[in-house]
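First the structure, which I've put down as structure tokens, then a few questions once you've had a look.
One protein chain omitted, others in place.
Now for chain A:
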Amino acid sequence: MSGDSVDVLLRLVAVFAGFLVLPLVIGQTEHKVMAHMQGRLGPMYAGGFHGWAQLVADGVKFAQKEDVVPADADRRIFQLAPAVALLPYLLVLVAIPVGPGGQVGRALDAGVFFALAVMGVGVLGSLMAGWASANKFSLLGGLRTAAQLLAYELPMLLAAASVAMAAGTVSLPGIVDAFHWWWVPWQLTGAVVFFTAGLAELQRPPFDMPVADSEIIFGAYTEYTGLRFAMFLLSEYAGIVVLCALTTVLFLGGWHGPFAGGWVWTLLKTMVLAFVVIWLRVSYPRLREDQLQKLAWTVLIPLALAQIALTGVVKVVIR
């Protein structure tokens, strides 16, 4: 029994360490990649070598700032919102398998549904922040967040359902176990739909209408300062980790690779996808709210349904 609990504890510590380190790595990569794509250097001073400690310094700065709650705000909900936004991503990481043979925080029977359900809960944090700030820009940001989530949850679910159909299971390790290389072209449409919808759910550019700084300052996060603001930023990067890891596990074969590597493959694919997320931020203009809704309902959902039909047909043919 004690051996079991030590095992559980070790797994949770490993997941927590990943949760603390990976978002920061992606944040620093974003600084540098954006800088180089825009023909500048990015942070160069903090820590000495190419400004590697910039995010640590940012963290120290955020911790020193005053934690302001607006006078008219709904205090408790305002203060609770950052935690509601951040914690779900930690929970999802627990269920994502990184390597073969049970290298996962906790193997769940219905892992796909768990991951998507809990990711959806994270958006409640933005909604709470948007309403409780007593600020019209925040409220607009919250509204846009909700509209976006409602539009993009469906294609994301349908794309994930297609993979679950292909693998014949809804458990994340089970899906990776069933993976073959030809799944990549077979499920390509689903993968693109899933990744795009995930970007929209995370409110990353080009789907960052809810935080469009030129229109509504910073959307639901406008009134936040100090550590609470940092938690919202951290939740965005943790969301990138979760989305990229999920796409890797569902569509890119997780730890499978041309030669043996185990969890290194998962990490490598996740990081490449995270680079794509950053790349899109630098290169694509922001969509307008109506364009965004139109894309979801007239492009992504039909594509996802077509993918499900294709999956079903192939599944019946090869049986």
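Odds and ends about this structure:
To be clear about the criterion, contacts are C-beta pairs under 8 Å (C-beta built on N, C-alpha and C of every residue); 3 or more make two chains touch, one makes a residue touch a chain; residues count from 1.
In this text, contacts and distances are computed from a predicted model.
UniProt lists the omitted chain of the complex under the protein name "NADH-quinone oxidoreductase subunit J" (options: "NADH-quinone oxidoreductase subunit J", "Predicted Zn-dependent peptidase", "Ger(X)C family spore germination protein" or "Peptide/nickel transport system ATP-binding protein").
From the options A:Gly130, A:Gly190 or A:Gly254, the residue with contact to the chain not on display is A:Gly130.
When the omitted chain is restored, the residue from A:Ala73, A:Ala191, A:Leu267 or A:Leu287 that touches it is A:Ala73. Among the residues A:Ala110, A:Ala178, A:Val192 or A:Val282, only A:Ala110 touches the chain that is left out of the figure.
Among the residues A:Ala83, A:Val121 or A:Ala178, only A:Val121 touches the chain that is left out of the figure. Taking the complete complex into account, A:Ala147 is the one of A:Ala14, A:Ala147, A:Ala178 or A:Leu310 that touches the chain left out. Residues of chain A that touch the chain left out of the display are 72-74, 77, 108-110, 113-114, 116-118, 120-121, 123-124, 127-128, 130-132, 134, 139, 142-143, 146-147, 149-150, 153, 157, 169-171.
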